[in-house]
Structures are given as structure tokens and as C-alpha cells.
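Only a single protein chain was left out; the remaining protein chains are all shown in position.
Let's look at subunit A:
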Amino acid sequence: MSNSAPLAFLHGEAVLEKPEDLYIPPDALKVILESFEGPLDLLLYLIKRHKLDILQLPIHSITKQYVSYVELMKDLQLELAGEYLVMAALLAQIKSRMLLPTHEELEEEADPRAELVKRLQEYEQFKTAAETLKAQPHVGKDFFIANAEYIDTALDEEKLPDLSLKELVLAFGNVMARVKTLAHHQISSEVLSTRERMSRILRHLSENNGPCAFVTLFDFAEGRQGVVVTFIAMLELIKEQLVTFTQITPQSEIYLSLKLQE
């Protein structure tokens, strides 16, 4: 009988011994079980929990506990990797070999636990190394890479930026909006020919001897219909590769120019 002072009183009874294990609620247990990185990790946990030395691997009790954990994992329907069962078989094998009487004359016979102890030691070594590695100072946590922006102001002046059709349509939308504010009541509509408008644009461009601003090619007095015809004529001209559109920077004025004939 222990004559030391009781640790605590539970339901009026003196508790003399420390509890073997702390109570772990089932949900938390599942989390613990899921966190094992394989059978070696589970074995290490069991050894550590009982403050045992790997070198003195008490195969009897460890096997018992290991198997009960594996059963528990099955009960909780955790996906059980095959390696866990292989380890259970290995433990059982070692246990049975330990039960066999040792022959004094066969001194060279190795301890059946030796191989497993070696593997546990090696795994523990790398488990610790991984933790150390994780705790190492690294970029994003301890180091921040400094970079400066390289601004290339020497824009290649020969090469003009491309213009997307979307930007062209947007510009047309602006023109249309302007037409709306200047709209007149049309009494009669004249027939507007796209082909005729195409040659008018071409003539205008060649007379102008250089690029013309997109908006200057529209005659707002013609109203909505006239503007639409002009725009369609422009699209036709692009399609037939007779004119090109350029825009220096986004949002800036769009220019039309004659495509040089070969």
C-alpha cells in the first residue's frame, strides 16, 4: 500500500495513483488517429506516450496497444492504409519469436526487435528533421524578397499598338451617344449606300494625306442611320484591308489611315 498523500478525492474516495491515461473525447480521438503518418508514427506515439525508450521496445504491451488502436481506427471507419496491417503482422511475428526460448549456445542470434527498433529510430530522426525544417526561417515568413520594377520608357516608336475590335465598337458607341444628343427629326430618309460611303472615306483619307481621327469621319447631321452606314463602311474597309486603325494608348483617339498599296 502506498502511504503517500492522496492526489485527489473523487466521489468521496481518495485517489492515490495518477490516472493511467487522460480521457480523450471520441471526436478528438478521431483527429489524433487521423493525424498519424503511418504505422511507424503510431508506434512512436505509443512509445512516447508511455515514456518508454525505443531501445527497450516492450513488444508485448506495445503490440497490444497498437492492435487496439488499429481496431479503433477500423471502428471509426478511418481509411486504414494496408501498411498498418502489415505492421500488426510484423509485431505479432516479433512477439512470437520473443516467446521462443533462447538457446544459450546460439549467441549470434539477433534480437527479433532489432530491425524494427532501427526503423523506428530512423523514422524518428527524420520526423524531428522535418519539424526542424518547418521551423527554419524561410521566405514569406522571415525573409521578404525585395524587387524593383523595371520601367521601360523607351517605347518602340516604329511599332504602333494594336487595336482590338472591342475598342473600336466602344468608340462607335460613343459616337452613337453623341448622335443621340444632336438628333433631328428626320422627315424622309434617303437611301445610303455602304459602297458609296466606303469610297467617300477613302477619298477623304487620300485628300487628307495622312491619318484622320475616327470621329471626324462621321457626319452627325446625317443622324443615326448615316452614322451606322459610315461605321459599317469602315468595317468593310478594314475587312478588305484598304484602311488600318491605330490607337496610341487605350482610351485615346482612334485614327484611320490608308493602307499603302503594294
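The criterion applied here is as follows: a residue touches a chain if its C-beta (ideal position, glycine included) is under 8 Å from a C-beta of that chain, and two chains touch if they have at least 3 such contacts; residues count from 1.
Please note the rule applied: contacts and distances are computed from a predicted model.
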- Query: What name does the UniProt record list for the absent chain among "SMC-Scp complex subunit ScpB", "Sulfate adenylyltransferase subunit 2", "ABC transporter permease" or "ABC-type oligopeptide transport system substrate-binding subunit"?
  - Reply: "SMC-Scp complex subunit ScpB"
- Residue touching the undisplayed chain, where the options are A:Glu37, A:Glu196 or A:Glu240: A:Glu37
- Pick out which of A:Ser68, A:Gln93, A:Thr128 or A:Ser164 touches the chain that's been left out of the picture. A:Thr128
- Item | Absent-chain contact - pick from A:Ile59, A:Met73, A:Met198 or A:Val228 | A:Ile59
- Message: Residue by residue, what part of subunit A touches the chain that was omitted?
- Response: 35, 37-41, 54-56, 58-61, 81, 83, 87, 98-99, 110-111, 113-114, 117-119, 121-134, 136-150
